[in-house]
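Every protein chain except one is present and positioned as in the full complex.
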């Protein structure tokens, strides 16, 4: 129940901030919807296709698609407003990241897989939507350069996997989301990121 | 039967115009084949993977692949000729769009899905091939900026869904293809497109 509400918050936050990002490129209204859809539901779709987990969430429940499109449409009407609320949306996005990652881990654990799979599924669900979005906008994916986005997603997968046998599914979910959310906000605040790999200097 | 002929016309038109488009970038002959394949059969493949509809059309019937490759090869031999016949190919492409979209809708309706799914499947089948093609050519996908391409695809899905219980599958197919084709030609002729979303001006 709570996870459903959080999931809706996650896809709304994703599609709204994406719709704003899409405005940076010259795309039409359909492009905005499409990119928002990919960002909000693409990560979970890739996970389900790779792990053979059918039907996909939005095929089973097309309301998700409708919510994404309405959110993206509203976002295009209030772009200036959203830009002034940038921190609010960063916060929602951090929440969405944690929620998506935990959902990803829960699904593959429910299919009988172990720790490595939970980490990979959390990473795919939490961060691949953003990779796809950047692909379609023709830029090098931001998550390869951004503050710990994928690392937080993977951490959520691992934390949930260790926590749920002790705490039960519900409390483990809440605790993991909280930790993931805090990690992400700290990474944003202190601009913590992974080392950039470059060719120029030899590392050995 | 008629739909099969139209499908062949669709993939031939797609792969030929694609092969010409690929020539704008420095790609080799294999690249031309690959991009033509993706444009002609990629949308349907994504639909089948997302809706768990196996085997994919071209896996079941590899003749499609051979037709695409031969068409693309011929196109590279007669590029100048095709460019002079630009309007003829735009017409074939409009027909292909309508045919692909109706096929997409038919398949998911045949799997027991409803209106929303028919619209989404029509959109995926009719227009995602072009999105993939543009991705591989490293440009922002044209359909996000082009005259109503995806909108026509979605309209076909909806029209077919409303029409087939009354008109039967065959007549509904023909009527939908006709309407979709006319919509697309009108959009091209009058350069009708969706509003472009931009950041510069606030819309609210």
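Letters A and B mark the chains as written, and numbering starts fresh at 1 in each.
As a convention for this text, a contact is a pair of C-beta atoms (placed from the backbone, for glycine too) under 8 Å apart; a residue touches a chain by one contact, two chains touch by 3 or more.
These numbers were taken from a predicted model, which means no experiment stands behind them.
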item	value
Selected from A:32, A:92 or A:151 as touching the chain missing from the view	A:151
Of B:2, B:29, B:70 or B:192, the residue in touch with the unshown chain	B:29
Residue among B:39, B:137 or B:163 touching the omitted chain	B:137
Sites on chain B contacted by the missing partner chain, in the whole complex	19-20, 22-32, 34-35, 45, 49, 54-56, 59, 62, 65-66, 76-81, 135-138
Chain A residues that touch the omitted chain in the full complex	49-52, 113, 116-117, 120, 131, 135, 138-141, 143-145, 150-151, 193-199, 202-204
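As a working rule, only the chains that are shown with their structure count from here on.
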item	value
Chain A onto chain B, rotation angle from CA fit, given as a multiple of 5 degrees	120
